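In this view, the complex is presented without one of its protein chains, the others remaining in place.
What follows is chain A.
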Amino acid sequence: DDKLLTEPLSHPDFFSVKELFTLKDLFDARVHLGHKKGCRHRFMEPYIFGCRLDQDIIDLDQTMQHLQLALNFTAHVAYRGGIILFVSRRRQFCHLVESTARACGEYAHTRYWQGGLLTNAHIQFGPGVRLPDLLVFLSTLNNVFEPHVAIRDAAKMNIPTVGVVDTNCNPCLITYPVPGNDDSPAAMELYCKLFRMTIIRAKDKRRQSEAVEELR
């Protein structure tokens, strides 16, 4: 049992996450497109490649690195049987995110966030609730273009976060930010596909390792 848990940590890319996407895939899905210059957030400047006709372009090399780290982390969490909660407050992609979560066997929250969900969980749900072990934000802003309350709450409850940050978002409290577009449907479908594939891969690997251990 100990070996099952410590073995993946020794490899840098145990789940071979790098094969899942290429730079061309990201470009075709229009991940590099940001908002206009006026919407730019100060802390996103390191991640921006440049500005063309007032529109910010996100640096896809950095995105590749961050995305690889984020997917690797989610795979490790899913391998250890952690609860992953997909959060997004965009109405266009709410159905897509919920279906992705259901397909992975994980959880989703694309609706109105009630104040004490994470911080007051024992009273809202009942004693003995297990909180999520990872929050995945497919859009860090809520309907009023402010940072989602869950980022701050997860930081308070020591829950790691993975988030797709656009040029108008604040990447501060997110543990694994992934600079990229969160507005076009193609980009969102790409992210959903990537997360789904990593989680399924990680769970399959876990089942295989357990079967191998039992045979011994």
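Convention: a residue touches a chain if its C-beta (ideal position, glycine included) is under 8 Å from a C-beta of that chain, and two chains touch if they have at least 3 such contacts; residues count from 1.
Everything below uses one rule, namely that contacts and distances are computed from a predicted model.
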Not-shown chain resolves in UniProt (candidates "ERCC1 protein", "Tubulin epsilon chain", "Small ribosomal subunit protein uS9m" or "Ubiquinone biosynthesis O-methyltransferase, mitochondrial") to "Small ribosomal subunit protein uS9m"
Sole touch to the unshown chain from A:65, A:114 or A:143: residue A:114
Across A:26, A:44, A:58 or A:85, the one contacting the chain not displayed is A:85
Touch assignment to the omitted chain, from A:101, A:162, A:178 or A:197, lands on A:101
Across the whole complex, the chain not displayed is touched by chain A residues 81, 83, 85, 95, 98, 101-102, 105-109, 111, 114, 117, 124-126, 128-130, 132
